[in-house]
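Only one protein chain is missing; all other protein chains are in place.
Then we have subunit A:
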Amino acid sequence: MSLQPLDPRTAEIFPMAARHLLGDTQLRKNVRHATDVIQNKRRIVVDEMPDWQELRESGKRLREHTMQHLREYLEQFERNCTAAGGVVHWARDAAEARQIVVSLAKSAGAKEVIKIKSMTTEEIQLNPALAAAGIRPYETDLAELIIQLGHDQPSHIVVPALHKNRQQIREIFRREMNLPDLGPSPQDLADAARLFLREKFLTVPTAVSGANFLIAETGGVCVVESEGNGRMCLTLPDTLITIAGIDKVIPRYEDLGVLLQLLPRSATGERMNPYNSIWTGVHPGDGPKAFHVILMDNARTSILADAEGRQTLNCIRCGACQNACPVYRQTGGHAYGSVYAGPIGAILTPQLMQMEHAQSLPYASSLCGACYEVCPVKINIPEVLIHLRNKVVKEKSWADPEAIALKTVASIFRSERRFRAAQRLGRIAERPLVRKDGQGDGWISWLPGLLGGWTQVRDLQSMPKESFREWWEKRAETKGGSDV
């Protein structure tokens, strides 16, 4: 499969994209299996924590506090990072961020760069920009390597190749690494990736990373990972370029005490990540000689300005909401047309697009609340989804069929008389559609227009002869009404 970069500006609307993906039986099996495995691991390490709910509350308060003082903490980070020998750059949007990375890589003389898994670089489509400037990016995270070699796109923010199974990964490695005899075991695949990447670590002197957290108090940057490939990228090259959304800042070093409990347990079901790297500026004879951080806005301040939407920025990118989401579990991530898929993507992507694109995403949810329940920083995702739906509706034309239908229904509900009339009318209107089959009063198996989605796999029982209120009134008339 070869996919264009996930771009909300050109992506199909969610219901259409989902329709295609629902037909991919392999993908659906892979996604179901992987999300089940991660959810079960998460459940075990969350249930063992007696203070998990208090931790979530602390995480939420910490993120809210940070967003309220975002400017001060960012400036504090800039001062401390600069004092430690780092160079801080500010990027207004994706284009500026790309341009800064490309020019830094060029001035380092890079023909190749090694990369740590970073959703922010996916968000700004950095790899195509590097390639266009003659710089070849190598993904070093195992999942990102699978995606890159498979000419694929990430479908999950923590486990980007979650939609691929081991056999498919083996095929990609056999083909792209030219290893016709590659074995099928996890060990075989990990060995192949190790050999492939080790050479890059030892020869490519420029690295690009994302960040999990930017520590204002120290100017340090934190990256957590499971493989150690990130640690290689952070320590071996001469030049390290880190790109982070401005929402990644945290006030103090000790705040990691809360966040590094919440994040790994929520993300991968681990008590702690195997590799927790924190680096601060540059140090002679140890690690990169040049360190750059790009602090990118890319619509985050516009999200911050929206009182109801701003909790979206509290996200620490654990992906627990994706694993828990019954919609994501059916479609996988590509249906969302954005590197941010699942519930968090459904609220983040339209806001990053300033509501000009991805307007179908706030509706890609049954509002079941499973996402809110698992969110380690208690983002009320259903509440934000509803808020964004309202923004979508406000932009609708008066002639929109859905708007006309819902406004008509609302006017019916505003009057008891109209409501009664509509109930009677409904019983008459449905008559041509009702079929008797001996089970109950009768069933409808075909509905027109928008409602046709219901009857594609579901029947609908016909309306009863009498509404509840009609029965109630009749009962009152017959006085006493003892026989219910």
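The rule is simple: a residue touches a chain if its C-beta (ideal position, glycine included) is under 8 Å from a C-beta of that chain, and two chains touch if they have at least 3 such contacts; residues count from 1.
Basically, contacts and distances are computed from a predicted model.
Between "L-lactate dehydrogenase complex protein LldE", "ABC transporter ATP-binding protein", "Sigma-70 family RNA polymerase sigma factor" or "Tryptophan synthase alpha chain", which matches the UniProt record of the unshown chain?
"L-lactate dehydrogenase complex protein LldE"
Would you mind spotting which of A:F77, A:F213 or A:Y372 touches the chain that isn't drawn?
That would be A:Y372, which touches the missing chain.
Check each of A:F14, A:F77, A:F173 or A:Y340 against the chain that is not shown and name the one that touches it.
The one listed residue touching the chain not shown is A:F14.
Tell me, which residues in subunit A touch the chain that this view leaves out?
Touch set of subunit A with respect to the missing chain: 14-15, 18-19, 22, 326-327, 330-331, 362-370, 372-373, 383, 386, 388-393, 403, 406-407, 409-410, 412-416, 419, 423, 426, 439, 443, 445, 450-454, 456-461, 463-464, 466-472, 484.
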